[in-house]
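See structure below.
Every protein chain but one is kept in place in this view of the complex.
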Amino acid sequence: MAAYFENGDGSLVPDALRGFARTHADLLTLDPDHGFLLARDPAPTRRVGLLSGGGSGHEPLHSGYVGRGMLDAACPGLVFASPHNRQVYEGSLAAARAEGVLHVVKNYTGDRINFGIAAERLAHRGVPCARVLVDDDLATDSADIVAGRRGTGGTVLVEKLLGAAADTGLGLAELQELGTRLAARCRTLAVASAAHTAPTTGRPAFVLDPEELEYGVGIHGERAPKTVPREPLGPLVERMATALLDAVAPAPGSPVIVLVNGLGAVTPLELYAVHAQLCALLDRRGVEPARSLVGEYVTALDMRGFSLTLLAADDRTLRLYDAPVRTAALHW
Amino acid sequence: MAAYFENGDGSLVPDALRGFARTHADLLTLDPDHGFLLARDPAPTRRVGLLSGGGSGHEPLHSGYVGRGMLDAACPGLVFASPHNRQVYEGSLAAARAEGVLHVVKNYTGDRINFGIAAERLAHRGVPCARVLVDDDLATDSADIVAGRRGTGGTVLVEKLLGAAADTGLGLAELQELGTRLAARCRTLAVASAAHTAPTTGRPAFVLDPEELEYGVGIHGERAPKTVPREPLGPLVERMATALLDAVAPAPGSPVIVLVNGLGAVTPLELYAVHAQLCALLDRRGVEPARSLVGEYVTALDMRGFSLTLLAADDRTLRLYDAPVRTAALHW
Amino acid sequence: MSTTTDTPPEAFSTDGWMRRFVESTRTAKGRLTALDQEVGDGDFGVNLSTGADSALRRLDAARAATAGGAAAGMDPAAPLEAAATAFLDEVGGTSGPLFGLLFQSLAAAVADAGGATTPALTAGVAEGLAAIRRVGDAAPGDKTLVDALHPAAEALRAAPVGTPPGRALALAADAAWTGVRGTARLRARRGRSSYLGERAEGVPDPGAVGVALLLASAQAVVDDPGDRLG
Partner (left out) sequence: MSTTTDTPPEAFSTDGWMRRFVESTRTAKGRLTALDQEVGDGDFGVNLSTGADSALRRLDAARAATAGGAAAGMDPAAPLEAAATAFLDEVGGTSGPLFGLLFQSLAAAVADAGGATTPALTAGVAEGLAAIRRVGDAAPGDKTLVDALHPAAEALRAAPVGTPPGRALALAADAAWTGVRGTARLRARRGRSSYLGERAEGVPDPGAVGVALLLASAQAVVDDPGDRLG
């Protein structure tokens, strides 16, 4: 019997998509032929459609961000597997507006290829298409890693901010330029004390000693570049935040947007405790945590870990952040 | 080293409360002396304050439901421990309005006693106070259980509906009567495939065979009255929903409000798959899932399980459900 | 805290009562701990003396704030209010706040009567019992402090009009001690010891002992008003 609550016939993702579309029928529809989710009521001011996607198992990413003020469409693949290029292509045709469609793509080979192929098809069809690549994972920031930094938690911030910008009627090139700039100002670090349960085996994807933490873990259960001894929360958050601040380098006294993200099995108690520690540190460093999201936003099935994301903001970014949003997972 | 991400000095709950209050400073404040959360901006139409509370470890219950349209105050205890009567008393004084304060209490001995003592103190002080007891757990519905059914997932629905009713200006007795009626129309069943991690030992609170499910589990990691063999999701949901429908007995063709609730480590994929199965069954039985909540609303730390709640609704209930709410965890 | 001017002549000193109670909890602490170790989790002795010590600190602070620092000038409800707040606010466990409720009811009755008279005691114990039963849901026979408080309330109610406080308290304390002895024969149905089943049989309920001590302290202060602690 599978470790997950499912029927065990490969129907978990399609069942979940049906359940999701039924629960949020006021916000979106599920295309039954191609398996993408489409916002029902995007802002009429949009000139460019916004689409994202990637493997399932990261919920609420991306399906939870479809709706007014954020994504026009999301293409979920199977668990930890890229969506099919046709899914992205058809979703893009449905989401495209007068000036085309913008893809928000996390930097993973499979996603890059499938979104890329869809973009080629869209070009062939005469639909303008551009891409914002999110590559915020500080743990994979190394000259040795040819594929570049992975895309992780920062994706949700980039999608929120781009959604608000799209609602103001920006064109395709402007949005792409903005998104690329936002992604460049954003870095994430994740730690885990236990791996997710591998859906195929029902066992942890990797095994950690109780006295260890996986430092710099990804969202597919890949092991991290390093394993560190466990330490109390204060020093751990300080270590992570210091690395992020060095990388993001916000100007003294300037605002940052903070994301404290649960990877699956970590409790809200812990996430809010992390947030308290992080804010105390930012206060000491003279950096203003101007906006905060604390919760599960980009997960890795039931991994026991959390990620911290910092995005160096300015007034315009904060205005975009504050703009109304109405999706299954973000709402203000 | 503790299994949870914490400092290991008993500061997890206070740290989390500080982090929570800072994150949601637009919605609420934390009373530093007595540790209750107070809504910043309740509807001016309220004549009665609404307060709830209970052990921590069930987040977002209750802190996540403080705000416009729902609770005026929440009193979190330590993990799985009742709040202190003084916390409830002081929170009630802060939350009380012209016609007093209503306590929404989950049926657990500790909570009953502490809320009861606070109520006695309020009476002594001349502040009108009444109680709605939520006892929705179908698994503890037995003549043998002197303490009565436990209060679990249904609490969030009762709090939402009472919040909307309080905003319409109902008086204390009317609210108590409504809440009692709502609680009576609401039943919950929970299953788990793995216990939560006990904060003190860092080990599972109980150990289950991978081929077993704990059927009728509570939200404090008490074992369930029975252990059943694992089965695919379809039959499991059918078994649970059938028992709930028998207990709630909605009139044919009448609407129900549905809560598919994760207990901690279960993924959104699974919860939405549960919802799809549940809706298919309700459709076959001619019961309308008129409103649905799917997600983590009442948890038991990192327990791997989910609960189903059905509440037999009518037009008035649905209007109350649809009324606007703006809290950390519910927002529409 | 206002000072009273017309204390009824038959009233006794609530300040003396509370001080005597503190003394007797200190003496009994070890025995109460041992009892709760047998039928509960062993913290009752600490819980009761924590509340009593805090009540004493509050009493002293109140007396210091009163003109001349004399107990005689104080509102007779004030010592009971101080004990109520101490037990309600600062004691954990189940019993602490239940004692707090009892003190709160006694304070209200004494305030109404203008002093610790027999009618005030009768009303205060009855109302305290009612509050404890509303909150804790225990009936007589459940092996809790209700098994001491309920017979005491009955004894006070049955006392003829005009019974002086010393006599009323003797009747109440006797009834409470009889109740305590009765709990040794009971199997617990409420509170922590209900999980022990027959293992708790033969041992009296510590909370009930605490109630009897409270009433016995009052009786002692009426009999010997020269309050050694005052």
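By written order: A, B and C. Residues from 1 in each chain.
The rule is short, and it goes like this: a residue touches a chain if its C-beta (ideal position, glycine included) is under 8 Å from a C-beta of that chain, and two chains touch if they have at least 3 such contacts.
These figures come from a predicted structure and were not determined experimentally.
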Missing chain: touched chains present in the view: A
Omitted-chain contact residue, chosen from A:23, A:85, A:155 or A:261: A:85
Of A:25, A:98 or A:113, the one touching the omitted chain in the full complex: A:113
Interface residues of chain A (partner: the chain not displayed): 84-86, 89, 112-114, 116-117, 119-121, 124, 146
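One rule holds in what follows: only the chains that are shown with their structure count from here on.
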Chain of greatest Cα-centre distance to chain A: C
Averaged-CA centre spacing for the pair chain B and chain A, given as whole angstrom: 29
Intercentroid distance (Cα basis), chain C paired with chain A, Å: 61
